[in-house]
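Below is a slice of the complex: some chains, not all, each in place.
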Amino acid sequence: MTAKRLDELSTAEFGKMVGKDPVVFLPIGAVEEHGAHLPLGTDSLQPEYIVQKVADRLPGPALIAPPLRYGNCVTTRNFPGTISLSFDTLRALVQNILEELCRNGIRRIVIVSGHAGGAHMAALRTAGENVVDKAPDLRLMVLSDYDLAYELRGAEFDPRDGHAGAIETSRVMAIRPGLVKKKGQNSFDRPPKYMLTPHPERYFPTGVMGEAGKASQAKGRRINEYIVKGLTELIKANLS
Amino acid sequence: MTAKRLDELSTAEFGKMVGKDPVVFLPIGAVEEHGAHLPLGTDSLQPEYIVQKVADRLPGPALIAPPLRYGNCVTTRNFPGTISLSFDTLRALVQNILEELCRNGIRRIVIVSGHAGGAHMAALRTAGENVVDKAPDLRLMVLSDYDLAYELRGAEFDPRDGHAGAIETSRVMAIRPGLVKKKGQNSFDRPPKYMLTPHPERYFPTGVMGEAGKASQAKGRRINEYIVKGLTELIKANLS
């Protein structure tokens, strides 16, 4: 079934949909530095693409809630163009939306985040835990599409491939090629492990953690399909 | 100049743009009941449309930040499909984004909200006041496109025309005609003045406050042009 955008429905249409127990997708992105080659909205366009594809493949009804295109960014926070929500702002925002969806009778929700930072994901999960504890019949899945994409590391891609690297660059080449500005750089530099520092950007001036130069559109298509397939199966297994 | 979407820039492109002192637009919408004829996202699509048109007409550089498509809704909160952020969530979100834009060197910002509820606008303004007090060289404009649209009430439109009424319906007919589901209803019913009630929706079961039935695409085009022109002038007068 072709998934509908939640906010293109009228109030009555939405009310009717609730009666069919739809899966509601909430795609979450970020405005974050992604090397010299990728746009700031890289983490938004990926989950919005994935969510549309997955929703279309589900056998039952699905709705796509308006996307959140701001997230919490730590390591990249000082690069120009990164707009980071605090942990508290992000958690409050997501928890508020989840509560409102619940209040409206929604009982199946999937949050897909294109950004996968530790605090960012913890904010989403903490928001979710707070809601499921009060709505025990809610089935709520929270993940990053990179939880699936990084399953491909080690074989085809370097085990250290990460932020704005080969996998991410390939995916954007497949989704919005016009936004890829140039060939990406290769770099595995990172801030020292376990150290919290006011200037993490100094440890990886390229803004890349991986082999962006090895990206290709064909790889991106394969990765995206891998994620779409994997997420579709996860939803069928856990939310049916 | 054709305005760019902020998150389609790379970090370096954004950094370069900051040097040109661009006007950054932040469009804010809502997910809110809008009668039987308009979509829940009515308040999002209007300011996103307006902001693009205005930004294109400005003589200098402009950027459009990713839109917020959730707002604070009071009177309509119990209709199916309304997803309301609390005052605190909305204020924190907007203040956080403004602070991050300031931290990035942005000095001219225009917030345009399609939703014009009292608490919603107070949240936006309180967020803004908190930021300007700490960034005195920031020039910040906060308004609803309805601050301008409602200047047309009294002459062509009923002085009481409001939520999902003739003006709003006409505008959506001009911007996204495919999302107008049917002919709108006419109603001026409202909750009693000054009373705070847990069930305001009972006082206007149509969800309409105005003469939606008198809407037309041509009227919508005229209204939108009136807003675009008015806002462009306001920005030239106050942010140049």
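Labels A and B are assigned to the chains in the order they are written; within every chain, residues are numbered from 1.
FYI, a residue touches a chain if its C-beta (ideal position, glycine included) is under 8 Å from a C-beta of that chain, and two chains touch if they have at least 3 such contacts.
Just so you know, these numbers come straight off a predicted model, no measurement behind them.
Chemist: Since every chain here shares one sequence and 2 of them are in place, how many copies does the full complex have in this file?
Modeler: 6
We take it that only the chains that are shown with their structure count from here on.
Chemist: Need the CA-centroid distance for the pair subunit A / subunit B, whole Å please.
Modeler: 26
Chemist: If we count contacts the way the header does, which residues on subunit B are in touch with subunit A in the complex?
Modeler: So the residues of subunit B touching subunit A come out as 5-15, 18, 29, 31, 33-41, 44, 65-67, 69-70, 79-86, 88-89, 92-93, 96-97, 100-101, 104, 179, 181, 207.
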